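Would you mind keeping the following structure in view while I ask a few things?
As you look at this complex, bear in mind that one protein chain is not there, while each of the others sits in place.
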Amino acid sequence: MSASADLAHVASAAKADARPAIELAGVNKWFGALHVLRDVNLSVALGERVVVCGPSGSGKSTMIRCINRLEVHQEGRIAVDGIELTDDVRALDAIRREVGMVFQSFNLFPHLTVLENCTLAPIWVRRMPKKDAEELAMELLARVKIPEQAKKYPGQLSGGQQQRVAIARALCMRPKIMLFDEPTSALDPEMIKEVLDVMVELAGTGMTMMVVTHEMGFARQVADRVVFMDQGEVVEVGTPDQVFNAPKTDRLKLFLSQILRGH
Amino acid sequence: MSDASMSTGPRKPPITAVGPIAWARANLFSGWLSTAVTLAMGYLLIKSALSFVDWAFLNAIWSVPSNAQGPQTQVCRDLQGSGACWAVIGEKHRFMLFGTYPYEQHWRPALACVLFVALYVISAMRRFWRWELALIWVGMLTAIGVLMWGGVFGLSYVPQERWGGLPITLILATFGLAFAFPLSILVALGRRSSLPAIKVLCVLYVELIRGVPLISLLFMASVMFPLFLPEGMNIDKLLRAQIAIILFAGAYLAEVVRGGLQALPKGQYEAADAMGLSFWHKTGLIILPQALRMVIPPLVNTFIGFFKDTSLVLIIGIFDLLTAGKTAIVEPAWQGFGVEVYVFIGSIYLVFCYAMSKYSRGLEAELNRHRHR
Partner (left out) sequence: MSDTRSDPRYKRRPPKRPLRLSWSDERVRGIFWQIVVVAAVGSLIYWLWSNTSHNLAVRRIATGFGFLDREAGLPIAESLIPYDPTNTYARALFVGLLNTLKVAVIGIVLATILGTAIGIARLSKNFLLSRIAGAYIEIIRDLPLLLQLLFWYTILQGLPGPRQALKPMEGVVLSNRGLKLPALMWENAHTAALVAFLLGIIGTWLYARMARAKQMADGQPRKVWPTALGLILVLPVVVWYALGAPWEIEYPVLRGFNFRGGMNISPEYFALLIGLVTYTAGFIAEVVRAGIMSVNHGQWEAAQALGLRHGSVLRLIVMPQALRVIIPPMTSNYLNLTKNSSLAVAIGYQDIVSIANTTLNQTGQAIEGIAIIMAVYLTISLSISLFMNWYNARIALVER
């Protein structure tokens, strides 16, 4: 039972299925009186890779966290794989099983080994037998190139290794969609590449990905679409070529000049 | 798929998302369990508040008549249980606050208490956190000593046996801190020393003191210290109790200071060594200023703890605030009105301790803000 075979099946379904993987329609969210998401409309097809960028405070992390209900939106409609995101607990469970998330600060469970981190959810949520879960976990750890760390604790690993474990942990649930919230922002420069390599390889298998990041090189290489957000709204959307080489709005031009200054 | 939409500017959130209705929904009535709890708590709160107001204010007796045999408290007794007898406070508050200090000289212990509070307030202010603060302490404490004892500057001499009440509590706590703090710094440094003999001595001191209750140390002071001294040499009881409190506080403060020394990054020690500073220069100029600043909140919390612990001297017969309160109701006329007296004394402790605790929390929040940015 190979994990990559499963993902290939997902990739072929992407072309057959017209239903969008993620759909945000008229989404509005307030933190107190602060209007942090303003009429966000976005639709991500199955198998599509979307990169979200923008200055800090633009609401991109908030938007991605609304998708698996780590934040609650007050207005508008969010649907994941056709399932509406409401207060219904069963819908929420179904959505969280299909959506995997990788956090900026890794959020590995420090009291469990790397292997246990990965097998926890398959055992308790997908009700897999322990042996099968461990087999799956070892396979995915091999894919992220750290199978020898399986028995170690997160505190013993470097930042780059921890983030790769976090990716493997999310993949162990065999999600259809993977969300990345600034996965490399907390890493030292020499470790960013190893994590990006894993993400590029993942994209190559046809996984639906939504990535919030500042890594423009990654966006150019992998993204089907780039979404630029500023002050809570979606300002521009287009292919990487359109967004980076032919920005239409002034705000995007300003952002690009700030980001690309060092490159 | 969306395109670059015209920004319409931020909107006001829906009425159910912000404002008093939203707040009530989220914090008081967020589910049926929460609503039930709110209703139950609200009912209990209102009921107990009403009966407390009844007891403490509406039915209370504020003063009783007094004739040749002393105060007539029968009217208070008739109401016992349903009305507070604040007359006992009116009658006895001077006794509770100042003990048997001569009545006309009460301004002196009162002024001493004010000086103590001033000392605390000055120590709490950030801009006084320099080594010169020690001089301020020495000056203030000497002034307080002069005030209480008298005998100079035209003040009449008042022997220590007549002191009592709030000044004793403040003296025990403040002098305790004044001597225990330098002791605790030495012990904490000694515990981290690489010289085994000194380290063992400090560890023994700290673990022994922290393992026994304060009461046993006070008993030791009251009963054993006289045996330790050569014949003819006498230390009075208050001083003995003070020494016991200093030893007790020193051990607990030493652990707090040690925590600060450990939390300081090793790089600081190394940089100071690299500059060629001697041990005492390094400690006094680089290490302690940083380490102590870091642990001021737990230091204040420990001080609150033994400010309250000074009340234990009641058990060895020293006249502090709590003892004064307990003694006030020994008199037959006022027997049985303990609740009113303890409420009064409790409020005094509450004022001091709450102020210190609030200060410590504010300080901790401020220090965390600077550290975590």
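For clarity, chains are labelled A and B in written order, and residue numbers in each chain start from 1.
Keep this in mind: a residue touches a chain if its C-beta (ideal position, glycine included) is under 8 Å from a C-beta of that chain, and two chains touch if they have at least 3 such contacts.
Remember, it's a predicted structure, so these values are computed and weren't measured experimentally.
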Report summary line: Note: the excluded chain touches shown chains A, B
Requested in this report: Give the residue, chosen from B:52, B:107, B:131 or B:354, that touches the chain omitted from the document.
Outcome: B:354
Report summary line: It is residues of subunit B that touch the chain not shown, namely 26-28, 30, 34, 37-38, 41-42, 45, 80-81, 194-198, 201, 207-208, 210-216, 219-220, 223-224, 226-231, 304, 308-309, 311-312, 314-315, 322, 326, 336, 338-339, 342, 345-346, 349-350, 353-354, 357
Query raised in the report: For subunit A, which residues reach the chain that was dropped from this view?
Result: 68, 70, 93, 96-97, 99-101, 103, 105, 107-111, 120-121, 123-132, 152-153, 155-156, 166, 169-170, 173
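The rule we apply is simple: only the chains that are shown with their structure count from here on.
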Query raised in the report: subunit A touches which residues of subunit B in the complex?
Result: 1-5, 7-8, 10-14, 17-18
Requested in this report: Would you mind writing out the residues of subunit A in touch with subunit B in their complex?
Outcome: 28, 30, 32-35, 38-39, 41-43, 74-75, 231-237, 248-249
